[in-house]
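Working notes, beginning with the structure itself.
Every protein chain of the complex appears in place save one, which is left out.
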Amino acid sequence: MARVLSLGEAVAELVHDGDTVALEGFTHLIPVAAGHEIIRQGRRNLTLVRMTPDIVYDQLIGAGCASKLIFSWGGNPGVGSLHRFRDAVQHAWPSPLEIEEHSHAGMANRYVAGASGLPFAVLRGYTGTDLPAQTDTIKPITCPFTGEQLTAVPALNPDVTIVHAQRADRAGNVQLWGIAGVQKEAVLAAKRSLVTVEEIVDELEPRPGALVLPSWAVTAVAEVPHGAAPSYAAGYYERDNAAYQAWDEIGRDREEFGKWLNELTGVKA
Amino acid sequence: MARVLSLGEAVAELVHDGDTVALEGFTHLIPVAAGHEIIRQGRRNLTLVRMTPDIVYDQLIGAGCASKLIFSWGGNPGVGSLHRFRDAVQHAWPSPLEIEEHSHAGMANRYVAGASGLPFAVLRGYTGTDLPAQTDTIKPITCPFTGEQLTAVPALNPDVTIVHAQRADRAGNVQLWGIAGVQKEAVLAAKRSLVTVEEIVDELEPRPGALVLPSWAVTAVAEVPHGAAPSYAAGYYERDNAAYQAWDEIGRDREEFGKWLNELTGVKA
Amino acid sequence: MSAYTADEMMSIAAARALGEGMSCFVGIGLPSTAANLARRTHAPNLTLIYESGCLGAKPSRLPLSIGDGELADTADAVVSVPEVFNYWLQPGRIDVGFLGAAQLDKFGNINTTVIGSDYHDPKVRLPGAGGAPEIAASCKEVFVVLRQSKRTFVDKVDFVTSFGHGTGRGDRERLGLRGAGPTLVVTDLGLIRPDPDTAELTLTELHPGVELDQVVEATGWTLKAAADLKTTPAPTERELTLLRELKKAGE
Partner (left out) sequence: MSAYTADEMMSIAAARALGEGMSCFVGIGLPSTAANLARRTHAPNLTLIYESGCLGAKPSRLPLSIGDGELADTADAVVSVPEVFNYWLQPGRIDVGFLGAAQLDKFGNINTTVIGSDYHDPKVRLPGAGGAPEIAASCKEVFVVLRQSKRTFVDKVDFVTSFGHGTGRGDRERLGLRGAGPTLVVTDLGLIRPDPDTAELTLTELHPGVELDQVVEATGWTLKAAADLKTTPAPTERELTLLRELKKAGE
């Protein structure tokens, strides 16, 4: 059964240096507050996993938490590039960042395999592209019935997955609605999981389009109101598009980023 | 976009002699009325597909519509055996019935592969059992990353899938709630599909636990109130357990079954 | 103490085997009765998973089938059938798989497919596998519950629908099966467990009033009994009352 912890306790207990960590979210429900807590606690050498690393991953990378990124699209949605990510890849600043690059279909299926207890997934993917040449995580596989050649990708099984959801009840059952992305699969694929929620309630009232992650499939739940901002939480708050635009200025410049980081971590400049 | 047809028109147009036909439903929402219409229209040499063939499949088999059954559990749930199915397998009455037998996990994954446009699916299944020896539709497959041996099953792609749902709107969008079984996969795996519904409404009001099959993924919709009886349709009517028990008596005896069949098809004895 | 039937003793003994807080993949019939009784007695937080996709079902009456509306209405989550098998069963998340059987053999292999030696010309065509092969493979352990007789407890099953311990200890590991397989068989006569060394099913407990000879007589192989053969505690008044209420509500 999921334990209800504070965000600080949960990150301290579940996220260790060197871990493979997925903070998933697909525009909606991005676990930003948890990402910031990882920065504050100074984790290092993380392998970060996410289909769509956006500004919180830019921040984790810029803060030097990550040594590797497994991803399929890294950008500031609706704005442009992730400058800290670019700086790490192009100039190894603040430290080198190894990358393992896939398509969305490939990443989604890697999580599905992970959630399903299978070592790999099969898809029609990557054919003719230059992606397979850059990784040993894309291989051909032959259908034993038709002889047709398809593509295999290995399962993703993060040490810990963190997602954000709207609600949990006191027993730790989690309720999430709206765009659900790949969050269920990412949680089920992980060895440990943390769900930050807008609120903990007495009872999860059923609602259209909601999915429930049973408490026994989750390691810890932490109540973190506004924990997905500046992304959004359907039913709670809207996306803060201005904050995404503002990040472009901050992320573009190492010094500006340094100030932002000092403010987050409470270091006096 | 799905066309709205009468049940008779839809079966006449979509179900042909010799077709592979899946009438799916998992205790809940079994498309019984559509099965009876297939019997009335006298289809022959069908390959019937269903995870849990129950009394409507017993009736189709007894009526001589089927030459093959692909399945994973054939019984009268909560009552006992399917006597027409037994009679066909044990005594080739009224005609021989070829069987292709799987487990639930295997059948579910065969539909998933079919819905996904893949020729096969991978699972941890059948290991150590006598099932693989009886079919060429279960084969070993090796993970190209770990070398581990798993099991492959070929996709199911019925010529036509028929399911029952609670509602459709006039544009042919289908709404279904409660236990959804493998119905979405069975529809998406099929070349053609028919959804019988309790009612056609102006607007599909969102409700907890409901899934929507968009109109453009469905061939035809037919309004058939009570079309799942004696199984049940959540929100409309309960399961008629007495009818399942009563079937045991009818199905057990060729003569009794003949009377039932004559009544269904309107033949005077 | 009230009088009780052998079937009641079987259901109660099966219920007792389920620990509080466990998760249990429940087959319909005797397993479902036992699992629902356990929730009403010592294991209120037992999580019931049905192959129809109902996770955490809390039925107030015994379901007649694995797809009753009551299971969906009371579940924490209702998922598709592919999801329940792929995301929930297959990765080994579920503690106990609780199965019935038509035939069970000396090494806990289960047959629910055909009676008779010829698959294509069977003496009796049974319903088939359902979810059982993968439940038996993937749950952390498997409990089997069925009435004991020479017809059902056979030396070797006619057809291995669900793999138990194969031909003895070590077969599961050789095949790469992750779960421990059948660790307990509950019958109307007693409790039977695989021998730690050989995995041969061995009588470890007799239900009250049952004689060893009687159990041996109801077994199609030469059933061994454990050196420290025990007696199952008789049903308590509370267990009997709750079981009878449950069965009555399910009618």
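By letter and in written order, the chains are A, B and C; residue numbering begins at 1 in each of them.
FYI, a contact is a pair of C-beta atoms (placed from the backbone, for glycine too) under 8 Å apart; a residue touches a chain by one contact, two chains touch by 3 or more.
Computed from a predicted structure; not experimentally measured.
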Open item on the list: I'd like the shown chains that the missing chain touches, ordered by label.
Closed with: A, B
Open item on the list: In the whole complex, not just what's shown, which of B:Met1, B:Ala133 or B:Ala243 touches the removed chain?
Closed with: B:Met1
Open item on the list: For the chain left out of this view, which of A:Val11, A:Ile39, A:Leu131 or A:Val212 touches it?
Closed with: A:Leu131
Task: Sole residue of A:His16, A:Lys68, A:His104 or A:Arg207 that reaches the chain not shown, by the stated touch rule - done: A:His104
Open item on the list: I need the residue numbers on chain A that touch the omitted chain, in ascending order.
Closed with: 26-28, 51-52, 71-75, 77-78, 81-82, 85-86, 89-90, 101-105, 108-109, 111-112, 123-131, 134, 148-149, 178-182, 184-185, 209, 232, 234, 238-239, 241
TODO: Identify the residues of chain B touching the omitted chain, counting contacts across the whole complex.
DONE: 1, 115-118, 173, 184-185, 188, 211-217
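As a convention for this text, only the chains that are shown with their structure count from here on.
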TODO: For this assembly, give the contact graph shape among line, ring, star, complete and other.
DONE: complete
Open item on the list: So, comparing C-alpha centroids, which chain is the farthest one from chain B?
Closed with: A
Task: Approximate Å spacing (C-alpha centroids) for the pair chain A, chain C - done: 40
- [ ] For chain B and chain C, let me know how many angstrom lie between their CA-based centres, rounded off.
- [x] 28
Open item on the list: Which positions in chain C are in touch with at least two other chains?
Closed with: 86, 90, 138
Open item on the list: Please output the residue numbers of chain B that touch at least 2 other chains, ranges allowed.
Closed with: 123-124, 148, 209
